[in-house]
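The complex appears here minus one protein chain, its other protein chains still in place.
All chains are identified by letter, namely A and B, in their written order; residue positions are counted from 1 within each chain.
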Amino acid sequence: MIERDVDIAIIGGGPAGLSAAIAAKKSGIDNILLIERNESLGGILNQCIHEGFGIEIFGEALTGPEYMQRFIDKVEQLRIPYMLNSTVLDINRKKHITVCSPEDLIKIKAKAIVLAMGCRERTRGQICIPGTRPSGIYTAGCAQNLINLKNYMVGKRVVILGSGDIGLIMARRFKLEGAEVLAVVEILPYSSGLPRNVVQCLEDYDIPLYLSHTVVDIRGIKRVEEVVIAEVDEKRRPIKGTEKRIECDTLLLSVGLIPENELSKMAGVSLDPITNGSIVNENLETNVEGIFACGNVLHVHDLVDHVTLEAELAGESAAAFVKGELRNESNIKVTAGKGIRYALPHLISGKRDVKFSLRVTYPDRDRKIVVRDGERILKKIPRVRINPSEMIQFNIEKEYLKGVNGLTIELE
Amino acid sequence: MKKKFICIVCPNGCEIEVRYSEKRIEKVSGNLCGRGMDYVKRELFSPERSVTSSVEVRNGSLPLVSVKTSKPIPKEKIFAVMDEIASIEVEAPIRIGDVIVRDILGTGADIIATKNVDKRIQS
Partner (left out) sequence: MKGSSSDFIIIGGGIVGCAVARELSRYEAKTILLERESDVAMGISGRNSGVVHAGFYVEPGSLKAETNVLGHRMMPKICHDLGVPYREVGKIVVAKNEGEIKDLYKLKDNGDKNGVNELRIIDREEIKKIEPEVEGIKALYSPTSAILDPFLLNIALAENALQNGVRILLNTEVTDIKGKGPFIVKTNRGEFRSEFVINSAGLFSDKIAEMVGIDRYKICPCRGEYHILDKNRRHLIHGMVYPVPPREPGGLGIHLTPTTDDNIFIGPSAEYIEEREDTANTKEIMEKLYSEAKELLPKISKKDFIRSFAGIRPKLIKPDAKKSRDFVIEESIDNFINLIGIESPGLTSAPAIARKVVEIIKRKKRLKKNRKFNPKRKAPVRFSKLSDEEKSKLIQKNPNYGRIVCRCETVTRQEIIDALKNPLGARNIYGVRKRSKATCGRCQGGFCIPKIVEIMEEFYNPSIDDLTLKGNNSRLFIGRTKDLRKND
């Protein structure tokens, strides 16, 4: 067994981990260790070969691999130590980490930890789709990995459940490689993806979008042979008599992402049941001193640019913590009010500018996001368009937060 | 003729309605800025798209290299371009920005690599 002491251990070498590492190094910490379970850095960006990354950070519409390479190059240039093919098996409140690597089992004592493990996909089993269990059922991310990285085409007649961005991107991917996409099925009455993607992934290719529908049966003994879809009512229950059979050989599931917090739970980190990510303060510190969280493991993002900025803050905070400069005075609670699904950070000090991230519960136009302390309204942020699938971020300067007892963020 | 578009130029996503004839736009409404107008004009008469995909690699540490068009290409040429790149193989090592195919199918756009792929280590 190998034992190591590090100042900052960063779990996950995707966009969040990379930026946290760079920020920590730039803040003056050298003894950093970036721990990545795959064979290379970059995380999910390795397989996101489409464009749209970096518009905010670089002013360019890069592909995922191009975006990640900029940060990987920086990590190399700054000589930040990292381990590949290395999986964290265990962490505890004392920030002791057990890592399984091809070299040996490694026991690490860290002064600070940044959680950057990303998320996993919701499965067929978790949403209990009836039917058989043939081959040809894939979650979108898994199919994306197989098609873009492993050079396997998973099917040629595809039905996609879920019109979120991943489902839409994969619909286009299938069409581009010559497969048929017979339907994209969405349980909500609106698509949960960005409008740009609905246009460029569905409309461009005449792929039918069935809103307020879901998959109610899967048939096929060895391989998928057909799926049955049905319309749903306002309670999202299938309506008898509206069933439609679609012959296909593949069912692609794009039904949600879940932050991967198994390790966080081991360390005693408290989670928010709405985001499934850690409860954090304005420094992105969790309830466990010296453990920070950022990126998809904290809450699922739509733009990697936001992940990068969030991770920079986490890296800086971890560095400040190690230097003994981080003050945790965050005891003002932030509550998500009506129309707001969740708002981060959960706790603020009122003594610093804060960047809030939130999601609304339903789409609408021409609304205002209201930030108030009891009856006192601190700020109103107007928005032309709001959508649950588009994270909203805004700053509140510390001047507005003087003397605040508790914050509520809601839709007016 | 009438058509509705959701403009994708900026996050506002204006719903723009266009009244047009075969070669002319008669009226545009619903856009908050001039870029929206340019967008629908292009979409109506000469729609273009950037294309991202992958190309098979010979002797690489990965079997595929991700690629993109260096600039948007006419929408109607997308599938022909896809057929074209399906028929080629590129030799490793490959670096981001390498031109895999110059001026593909006369579109003026190159196919360029978007990922680094090293030569496969012989074991």
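Methods note: contacts are C-beta pairs under 8 Å (C-beta built on N, C-alpha and C of every residue); 3 or more make two chains touch, one makes a residue touch a chain.
Please read all numbers here as calculations on a predicted model, not as lab measurements.
Chemist: Given that one chain is not shown, what are the shown chains it touches?
Modeler: A, B
Chemist: Of A:223, A:236 or A:380, which sits in contact with the chain we cannot see?
Modeler: A:223
Chemist: Looking at the whole complex, which of B:9, B:25, B:44 or B:82 touches the chain that is not displayed?
Modeler: B:82
Chemist: Just one of A:147, A:184, A:229 or A:360 touches the chain that is missing; which is it?
Modeler: Candidates A:147, A:184, A:229 or A:360; residue touching the omitted chain: A:147.
Chemist: Since one chain isn't shown, list which residues of chain B touch it in the complete complex.
Modeler: With respect to the unshown chain, the touching residues of chain B are 54, 56, 64, 82-83, 86-87.
Chemist: Since one chain has been left out of the picture, which residues of chain A touch it in the full complex?
Modeler: 1, 37, 85-87, 89, 98, 100-105, 107, 120-121, 123-126, 128, 130-136, 138-139, 141-142, 145-156, 177-179, 216-219, 221-223, 238, 249
In this text, only the chains that are shown with their structure count from here on.
Chemist: Taking each chain's centre as the mean of its CA atoms, how far is chain A from chain B in angstrom?
Modeler: About 26 Å, centre to centre.
Chemist: Spell out the residues on chain A that touch chain B in their complex, using ranges where they run on.
Modeler: Within the complex, chain A contacts chain B at residues 46, 49-51, 61-66, 69, 148-151, 176-178, 195-196, 198-200, 204, 384-385, 390.
Chemist: Which residues of chain B touch chain A once you look at their complex with the stated criterion?
Modeler: So the residues of chain B in touch with chain A come to 5-6, 8, 11-13, 32, 49-54, 56, 62-64, 66, 68, 75, 78, 82, 86, 96, 114-116.
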